[in-house]
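A single protein chain has been omitted from the complex, and every remaining protein chain is retained in its original position.
Letters A, B and C mark the chains as written, and numbering starts fresh at 1 in each.
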């Protein structure tokens, strides 16, 4: 993925983080969405290892050895931060207090199914907290390249890999487009600037509902 | 019950509170056992409403309005006291951290059954925390008069009232005797000073195993 | 970076509570009971409430105000022995009472707050409390299936809160408050003192702010908070 396409995707996802939200950003790409969020906006960042109110990342030199996020990065507290045990942390997740989570994907399907934790025989480091985030956040956004490194679609009719959670995804942010999971199917809602509609359709492994008229760009 | 018989019973029960124990004393008579425990002995008193390390009772004038025990008495903290929520409080109880609880009884049976929370049609204020204390403390002692106000035995072959917990009682402290629940039945182990053995047998509603030889007194 | 502000006025916070709502009330006896929120609930007067609280307080305070005002159709509690009105109403059939063992009540609330469906326990096996309940075997041990206990609202009392809704409870006033704050669709907290964000040490927060929806400051503490009548 080109660096500017990646930044554009991150920036677009950041626009869906709204004031007052409690948000969990998955390890990897989703964590970087934070760089595009207005720092004056009042939101609460949650981390699975027991933090509400995750502050900016710190270098190892300035770090508190007891304060990492779920991805292992050194982070800082802000005014209003709280710490709690892992049972309380997932109580926040499962009881519906997460307004939004953004996650990565190996595969995501038009029906909202998500596969992002195991590739049988090749990659199975364990499920971590992904299942509960995917199944219980009020909104689930997926950040992914539209295709894998070999050009095969990652957005499919049905996932082929074991599911993280079924019918959990609300919105997909890719380098090419924004798509919403709807009862009618996967709807194309925005297209990346300079990207051709037919290329999006060709890169998608399931039928896309394309609205009439010009698509908003991002 | 005569006041000195009552004090003798409390003093005898206090002797079974040993250094290092975590103990819960039920509301009413059991709470008063504490007056007979050596104040220098290292024990941890637990209260259901979320205290480990209950300290001496205070008058309303010197009380902290936020610090009562489960019986509603104002109490004080001591060095090493901790407070916690009601779920953690009963986690201590149910996970077997209570070495001993002393409880009152409407009826107690030779098989260790205890009834102390409801008299159908007459008295049913709710069960409170008694079931969990009775069922899960490592040792359960019952403090009771040997007979009720009309002279009927409270120690029975089988309880007639709804049970608090089945087969939970290890030892009964009464104004007349100390009895242990054993696999063979209820064994008389000590007799109050000046009380006649035949009177104890007559006041007991179930068969007592009486050991050969002289009985220790208390 | 900043955190959201949950500050609200007591009238609009309580106005959310509708006829027929289920309402959890923190507190074990006096400590931790949100008397001011209850007083406002009496003033606004929604009816047919299901009240979930450890106890029924004593006559003339807290839950008793709601009972006297005829707002409660059902009470879920571990005991009501200190409130003669509650006992009389139960015996007259004017009030439906569900008794739950104290620790099981706490756990049913906490399990709801943890987003789970229920739990299995051997507590109460062989007693009247097991009657009519579904039994389940876990690794060969049979227990009672206790369902999660949720509510539409939780009213809780904290000693200190920051404006994000991080709560700190004093001494034995904690009791059911943190559990109920987790288990309701909407949690309304009253606090004796509200401080700026960052003034409560992050390790010392008892209820993390994400569980709190509405935060009400108590301008002065009525006498009921400091009195135990016997």
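Quick note on the criterion: contacts are C-beta pairs under 8 Å (C-beta built on N, C-alpha and C of every residue); 3 or more make two chains touch, one makes a residue touch a chain.
Just so you know, these numbers come straight off a predicted model, no measurement behind them.
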item	value
Touched by the hidden chain, restricted to displayed chains	A, B, C
Full-complex contact with the absent chain, from C:42, C:145 or C:186	C:145
Residue of A:10, A:67, A:105 or A:191 touching the missing chain in the full complex	A:67
From B:73, B:91, B:197 or B:210, residue that would touch the chain that is not displayed	B:91
Absent-chain contact - pick from B:44, B:100 or B:165	B:44
Hidden partner chain, residues of subunit C it touches	107, 111, 114-122, 136, 138-139, 141, 143, 145, 147-148, 168-171, 174, 202-204, 206
Residues of subunit B (touch criterion as defined above) contacting the omitted chain	19-20, 22, 39-46, 52-53, 55-56, 77-84, 87-88, 90-97, 136
Residue numbers in subunit A that touch the chain omitted from display	47-51, 60, 64-70, 72, 74, 77, 83-87, 89-90, 93-94, 118, 124-132, 135-136, 162-166
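The definition used in the following text is that only the chains that are shown with their structure count from here on.
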item	value
Shared interface partners, meaning chains that touch subunit A and subunit C	none
Centroid-based (C-alpha) most distant chain relative to subunit B	A
Whole-Å separation of chain centres (CA-atom averages), subunit A against subunit C	35
Centre distance in Å when subunit B and subunit C are each reduced to the mean of their C-alpha atoms	30
Where subunit A and subunit B are represented by their mean Cα positions, the distance between them in whole Å	57
Where subunit C touches two or more other chains, by residue	none
